[in-house]
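With one protein chain held back, the other chains of the complex are shown just where they sit.
Moving on to chain A:
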């Protein structure tokens, strides 16, 4: 909990305009109305079925950055784009870029996101690999494979007077093309982060 609090404070201090906004929050547009916020999140990954065992995920941290475009003035239809990296010592690290369409109902200052989309995930080998070249087995590093990523996410956030709107999210995603005989593998990401709205 202390860690989460620290992350939120740290995120709030990220940008001078945010600090200003905290001082003059009432003069600013509500965060929910603006497109192109900076989305920053810390995430935890595991290869698991949806809402499977989440405990191993906390050993596999990562970061993601993104932004979103709101299709309407109410800000409840949106398109996000996010790029991230997670470390997974046993199942392989992942580097991804994903875009998702989302529906965001608001309940006062609290909002929920339901998102789905498509992306690309470069999954690394967890171990160094060997390849056969000119009749000899040679080290080939941990280079992996690019896989189609199909995410489905849920998150809950808070749009307060600050330009920093924290959220927590759960992202399930299937990776297609893992292996010819294991065509799809399930994955999950737990995300904690914030939408940071700049005072343009």
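Assume a contact is a pair of C-beta atoms (placed from the backbone, for glycine too) under 8 Å apart; a residue touches a chain by one contact, two chains touch by 3 or more; residues count from 1.
Here is the rule we go by: contacts and distances are computed from a predicted model.
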Taking the list "Nitrile hydratase accessory protein", "Class A beta-lactamase-related serine hydrolase", "Tryptophan synthase alpha chain" or "Aspartate carbamoyltransferase", the UniProt entry for the undisplayed chain gives the protein name "Class A beta-lactamase-related serine hydrolase"
Decide which residue listed in A:63, A:97, A:112 or A:150 touches the omitted chain of the complex. A:63
Can you say which of A:39, A:91 or A:165 touches the chain missing from this structure? A:91
Touching the missing chain, which residues of chain A? 10, 13-14, 40, 42, 46-49, 52-53, 56, 61-63, 85-93, 123, 125-132, 135, 137, 140, 142-145, 178-182, 185-186
